[in-house]
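Below you'll find the structure, written out as structure tokens, and then a few comments.
Here the complex is missing one protein chain, while the rest keep their positions.
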Amino acid sequence: MSDPVLRLTDVSRVHGTGAAEVHALRGVSLEAYAGELVAIMGPSGSGKSSLLTIAGGLDSPTSGSVTVDGQDLGEAGISGRAKLRRTSVGYVFQDFNLIPALTAAENVALPLELDGAGRRSARDAARVALEEVGLDGFADRFPDEMSGGQRQRIAIARAIVGERRLILADEPTGALDTETGEDILKLIRARCDAGAAGVLVTHEPRYASWADRVIYVRDGLVVDEAGETPSTVFAVEVEG
Amino acid sequence: MSGRLAGWRLALRIGQREARRAKWRSLLVVLMIALPVAGVTAVAVTYQTYDVDTVEGLDRRLGTEAAAQVEAQSAGQVRQGIDPDNAAEWVEETGDGPLDEAGLRAVVGDRPVLAVNDYGLDVRTDKGVTWASGLRIDLSDPLAAGLTELTEGRLPQGTGEVVVNEALAERGPGLGEELQMPGTGSEEVREIVGIVESTAVRNEPFVAGLDLPMAASFDVPSWLVGGGPMTWDDVEKLNAEGAFVLSRSVAENPSEAALAADRDLRPRMEAPDPAEAVIVVLIVVMVLLEVVLLAGPAFAVAARRQARDLALIAASGGTARQSRRVLLGMAIVLGAVAAIVGAVLGIGLGRLLQPLAQAQVSDWFGPFEVPWLQILGVAAIGFMAAICAAVVPAWIASRQNVVGVLAGRRSESRPSRRSPVVGIVLVAAGVASAAFGTQKALSGVPIALGVLLCVTGLLFILPVLVSWAARLSAGMPLAIRFATRDADRHRTRTVPAAGAIAVTVVGVVTLGIAFGSDQEQNRETYQPTVAIGDAVVQPRLSITEDGQAPTTAHWQDVARQIEKASPGSAVTPMTGAWLEGDDGYISVETDKGAQVALDTITGGFGELIVAEADGAVPGLATRSLPELDVAAAEKTLRSSGVVVFTTDDTLASARSARLVVEEYSEVDDTERERVAISVPATFVDVGDRAAPAYAIVTPATVRRIGAVPQVNGLYVEDARISAAAETDLNEALASGQLSTMIQVERGFVEEDSTVIVWLLLVTLGGVLMIGGALTATHLALNDARPDLATLSAVGARTRTRRGVAAAYAIVVALLGAVPGAIIGFVPGIAVSYPLTAEGWPVRDDVAAHYLEIPWTLIGVVVVGLPLLIAAIVAITTRSRLPMVARVE
């Protein structure tokens, strides 16, 4: 079995100090392997989103370590983490977080362009990603001109553009109806089946069930886990 | 009614809360409005304080004791208002001569009377001679109390004693030293026994004492009168004797009759020129527009922030008007705060800056005064500016797409198709108005109106320009693309910000073209006095007026000084023709008796310059007219002829001229020829240039017309004197035995003030542009926080935020500066017409119009300043991108 794409080791995160101290995470360890989709479930305030922001390098743990693709995020520094987000990690938000001033294709091409890719090649890659999420005709539309499901598909295209190894999705179906949500999960699942590692934060069992493993988080701790062990999943996916 | 009020009450309450919640933005609005209000208020306060009216000025003119000042002006009767300085009339010029002290006493009875004279006189200082205010009075008399305040030494008592003020003492003659006063025949000397401060004169030289030399021409008999109040009756009695009266009691409590006389005699308040009034109004409108545009973006952002609230109000059944009021309520709150803060700040500033302002002027300021009515007006305009700035965002917000807003869509609708059409029509009207303004010399109204129309039109066109820019940005780097599109999506924020910059640039470019064209005209029409590089030395005016004829020895002395200062220069004395008495003047005519056409003469050596006896033409003429046929001229002079200068080329073949001395008789108010001679002449056509004199003559010819050849100056060829050396030399020459001055012709030299004007234009434009662009950029960045967070989440480098910020700044600056500069050409070119219209004298060679486009200035404003602003923004922006971190 190869190394995990994402590895969180004993990660804690404390917001604020003194009386206002909030323990978002208390020593969480987690691994996500290539080809695997891990769902994180838990009620509001359980720390599941903190876990994701830390995994994406948007926030730093108070203690513990995070490695993505074998690279330690703490050692990578701010610019290193930014580089990682441009190239290896795709992030999908509940409220899409598309830039309204940019067209669909430009939003998708954003990480590549930020990484210094040429406009032409970034745009071609964006087209491929848009095709993958079934929005090939929408390249020049602005986010405002699209439905919620279309917008989230754009966001997913942005998260997968340029062969990302890790996809982090924070309640990506939160603002969508069940059927549209299922479509979004299908896209994420397909990407994982194609070899990426995925971490999905959700509070809905129906979406969590798309994952190979479901991890329950409560009060900043992993309390339970359902699903096959990663090794069997890995074997199944590789063979199937 | 109460219902309507209740509607406003809700709006005001929401407005107040929103203003308090968005502190930073509210502060911005308040500053944008309060600062100009404070500035204007401070100026108004300072001016009101500086301005001393009759009542405030009584103590300066009467001291603290005297009841009135009486001035025996005329032999006949006079009439006056409350203050003879403001309202006076001479009724008849017949009579026995001005009132004397006995006559005064006959009118005023046994009141104490003290003679007083104030006038100007020359005093010698360490550096030379300067002008001083003189007050001839017995300062020890009780009636003189309050006119001066002794700070050192004692008051003058006997003859030969004076007091001076600190300003004069600092320049040389101090306490215990001698004060020399040249100029009135022989030099007078007095001893300085004290230092005083005058209540009337501040930081200019002042000398007082009873034994003060005074030229007879200044002797207007004048007295301070003590005792009880001088009534209006007393004033009228003295008026009948030809004397003017400034009475303390009349000034403080004018009677009906006094008021009536005042109304009657006060020069009609020059009915303000309607054209001037219109221009003032237009300038006020432009300033108001600028303030509105600067404050506008903040309200646009407020409207955006409140868009959801407004949509909810609409969704729960609120009318568009109620939605508008929420934003207007905020404008009312902020406008009121800004107006009050500005007024208070301005009054305080005026008070604080009073000593500084006082130091700039020579008059004492009056008591600290606040012109409440004017300040109220200024504050009201500031308040209106806030409302105006909120009107457009409020209007747009009240008509927003409720569903879209509630669904979280952030963009604005497409710009209206009608607005650019309106804009183009307005600009066209502005251009037409400005073009019309060029037809009527010096009529600024159509041009000023044109500016306003063009600028307003531009504001209508800007939304479309912003949209075009967004479309053009498709191929640009990410930061520019992002900034331009975002600017387009928030046009209510972008347009006023760019508009404020555009208005500024229009102003700068207009003034730049106007000033540049003016300079160009000055350069092109400059007429050198003498040949460039040469210099003339002439007596200072005040000395010749004394009638003292400088001797040749004097001039030799001066010439030595010049030769020392400018070694190698040829210094030659210039001789003019001097007529005894002051009632005759010399003219040159053709042999047919017509005046010889000539525009101007320069050099200042008189109508005729006198050649040497050997007929040599003076350097003055040969050097400024290099094509002059010297041999022919000298031949004419040697044969007792004259060389006549003219601009009339038809006279070239004429061979004789008439020299005429005319005199004017006051008795029968007629002119007549005293002497007229005919002489052989050579006519020289000077063309466009100024002639050195009417004619060059020989000493013999001068005597034939009853005049005397007399040296009246020096001509210096190739004066090698720098500007600084010229100043020093002039100071030395002024205090010489014969007080003279040298003037070196350097051709057209741009004055220092020119550079200052350019710098001022760039600085003013720069400050306004930077202010506008910075606020717009920071508002935009604040607005774009979620997008910046997204950028960060997808891995933007830390410098991306700086790039985006700089792009915002440059986009707003360019959107304002480029159209602003283009529009600025319209009034700029228009105003150059009346400004450089033909002046006097009319010259054929002078173009009817000069136009100079200051490309450097425009380049600095359109390219340089936006780049500077972008650099400032890039440097000052925090590079850290906001992170999406939540506390769960």
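Some notes on this structure:
Every chain is named by a letter (A and B) in the order it is written, and numbering of its residues begins at 1.
Methods note: a residue touches a chain if its C-beta (ideal position, glycine included) is under 8 Å from a C-beta of that chain, and two chains touch if they have at least 3 such contacts.
Here is the rule we go by: contacts and distances are computed from a predicted model.
Comparing "Aminomethyltransferase", "DNA-binding PadR family transcriptional regulator", "Hydrogenase expression/formation protein HypE" or "30S ribosomal protein S6" against the UniProt entry of the hidden chain yields the protein name "DNA-binding PadR family transcriptional regulator". Just so you know, the chain we are not showing touches A across the whole complex. The residue touching the chain not shown here, chosen from A:Ser29, A:Ser63 or A:Ser121, is A:Ser29. Among A:Val14, A:Val128, A:Ala175 or A:Leu221, only A:Leu221 touches the chain left out of the display. For chain A, the residues in touch with the chain missing from this view are 27-31, 43, 189, 204-206, 208-212, 214, 218, 221-227, 229.
Here is the rule we go by: only the chains that are shown with their structure count from here on.
On the chain B side of its complex with chain A, the touching residues are 409-411, 475, 478, 481-482, 485-486, 488-489, 786-787, 789-798, 800, 883-888. Residues 15-16, 22, 24, 44-47, 49-50, 53, 56, 58-59, 78-79, 82-87, 89, 91, 93, 97-102, 106, 110-111, 113-115, 119, 142, 144, 158 of chain A touch chain B in their complex.
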